[in-house]
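Remarks on the structure that follows.
A single protein chain has been omitted from the complex, and every remaining protein chain is retained in its original position.
Per-chain numbering from 1; labels A, B and C assigned in written order.
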């Protein structure tokens, strides 16, 4: 949950020129306290101005600026969304094989009274939390935990909601030893044939196979300032352009924003974010996510098991652009 | 495979009095060579005497003596049986999670032209091999490999043959960490609902959960001098009698021989062993095992998938003696 | 179903318990006694401990609960109907160690006022009808022989027949060695029942309590759709001493405890006793609603 959010400290690099306006608000507040005058109208006016400027800034974000928003440390995490969207969440742990991977959280919950399974990558808002969560980069155990719990949803005939926010699967020694590739691959195959409604939302970073590993929903939605890509702009630049500083170019070329992906029909809908991005208003962001989940869940809830599998199969079967 | 089998060196403790007769044979052989006389008839006579004495000894084995036969280092191992019973065996490795456990071998093969999956615990005939195989005591990975490959058999609709020879699942630190109990438990549950014919043979030691973990066949057969028990006689003595030296008593009380278990209908048939035990004639032992497998496989091969599951379910459902 | 009403059954059981000479059982000592917490060594007023669900108010150590106390804790008042209450073990091997198995069974029945190391039945958990099995550790260490295997299996079959979830609370030292191979076969039997249950899609929830080891762990105790454990419960396959003998070194602290299993991915959550019913009911609601 968002706590003690410092609006000045948490300005994104490309909106640093709003600093003065925020300072102005602070001054007005102090003045109002000191002099015991009501300056609320004045403050409201400055806020309005900030919002207008922000709306303008955010309407013209470059792809790499969207990346900055998507990766922002104050961006709501999976657990933030879970606490704001679902009731009676009980977190379930472990892959029943090797360990419990904190980079992926999973559990059962109620969504407007309906039983659902929810899973997602978990980052954090502090360095400590990020380290504990391995920066949201899961090991094979994370994917295996997700699969175990998604399969439980299938047996129990409950919908699955997945929230995606990872820079990628962890490229570590142990991850390779214990079959990172195998774990992701198996998830992809199994998700394809799940007989329950399955909705995936890219909330922050949708980093490559590590994102896809829990993201094969019947519907895939993206938050307005999230990204989804086969490789990070930095990685793309350093591999293809042999120059990591060319990330802005790579970000642009790779088409990683929600708008681009909607055009390619890789995603089904863009979920609006509050002014200035989801981190400025967790509640509003969560409400938008919830509304989107409910809308899509309602649309596919009448599908039979068979139809759900066919719907999902066709969705992915038809992805690809080639000539013949 | 049996190699350079030294009959004198490999006498079991309770047949050490046969040593002189074997020495006699050696002398006769030497004499025959030296003097260039034909002493085959004499040798045959001694052999006959040995066999007769052995038949007598083995007909009166105490349970703990049976344990000695079952554990004998020269007793044919799973790989010995595989090479003598099946054709075109291809060993398959790995649990796709963590490692390949050498204490359990598994693979695909042909049995008289029929495709089957065969799995079994693997001990060894030398200290080196025993160490490499962890003395046939599997870690969780062994059970997970077995399950993976048995499930493949189920998908491919091929019968499963399992050969059991272990003192038990390995009671190690890592085994506990990685869920020895979970691995065995899952195997039991899954084996119960396999839709293919499944035959299990206790070839040597059937040690507790570690044995049962791959032994839930529709038919369970035991070699004449194998044992099958919930705890080793030594363990039983030290826990219940608080005195490990009372193993003979514990062995007797626990009813662990093939004959006892057939009486309790825990097993379906006893497979005859060559005179003096399977280690004296691998080929004959393997031929007997093969004949038994084929007999039982033929009996259940006409069952439908459903019938196979029901047959197996009822078999285990009905085990237990209680009053009400 | 039991032939007497649940109300009668409970008061009968409670009376039987009170009549026993049970100085060795912490939970039956007079209310004004002091008990030393085995974990933090604090001297606790027995009544206070009991009122706190046998959880040390100082350090949170979870003392054992009897099967009846557990049922009281989890099941909505008066809704429990016992199944197969008269089912008993029998000494079919004529097995004896320091005393005959037949005598052990008799003693255990007298001591626990139960006929076997598990009580099974049906009851409501926050109004959700559930099959329930609760193990009794004081009955021969909660060991699983033919009686436990049969009762557990019936509990699962009751679940399947009535299309209701199944919940089990474990507390067991493993297989009942006095029944030889037949105790091993119970592992196959109960797991097979769970294989059938699983195919129906009905949930099976396991609550692991201190201690749960051996053949019980390697069968029904590890097969829950959801695995809950009480804090610091010993849960393992091999006993700690066997492992120490095998690896010839001391075991790490907290080895085979709930927290260790959580870390190693073997259980879903650790739940304090005071939250257990609430958590169970949320979980059941997830499945049945």
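Criterion: contacts are C-beta pairs under 8 Å (C-beta built on N, C-alpha and C of every residue); 3 or more make two chains touch, one makes a residue touch a chain.
Small disclaimer: the values here were computed from a predicted structure and weren't measured.
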{"item": "Displayed chains contacted by the hidden chain, counting the whole assembly", "value": "A, B"}
{"item": "Residue, one of A:9, A:23, A:44 or A:189, that touches the chain absent here", "value": "A:189"}
{"item": "Omitted-chain contact residue, chosen from A:256, A:285 or A:300", "value": "A:256"}
{"item": "Residue in contact with the excluded chain [from A:208, A:226 or A:280]", "value": "A:208"}
{"item": "Of A:52, A:131, A:181 or A:291, the residue in touch with the unshown chain", "value": "A:181"}
{"item": "Touching residues on chain A - with respect to the absent chain", "value": "169-173, 175-182, 184-186, 188-190, 192-193, 208-209, 212-213, 216, 228-231, 236, 239-242, 253-256, 260-261, 264, 266, 312-313, 316-317, 319-324"}
{"item": "For chain B, the residues touching the chain missing from this view", "value": "88, 90-100, 108-110, 113, 115, 141, 145, 152, 155-158"}
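Throughout what follows, only the chains that are shown with their structure count from here on.
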{"item": "Chain closest to the assembly centre - both centres taken as Cα means", "value": "C"}
{"item": "Chain A-chain C separation of Cα centroids, rounded to whole Å", "value": "42"}
{"item": "Contacts with two or more other chains, residues of chain A listed in rising order", "value": "96-98"}
{"item": "Multi-partner residues of chain C (each touching 2 or more other chains)", "value": "198, 264-266"}
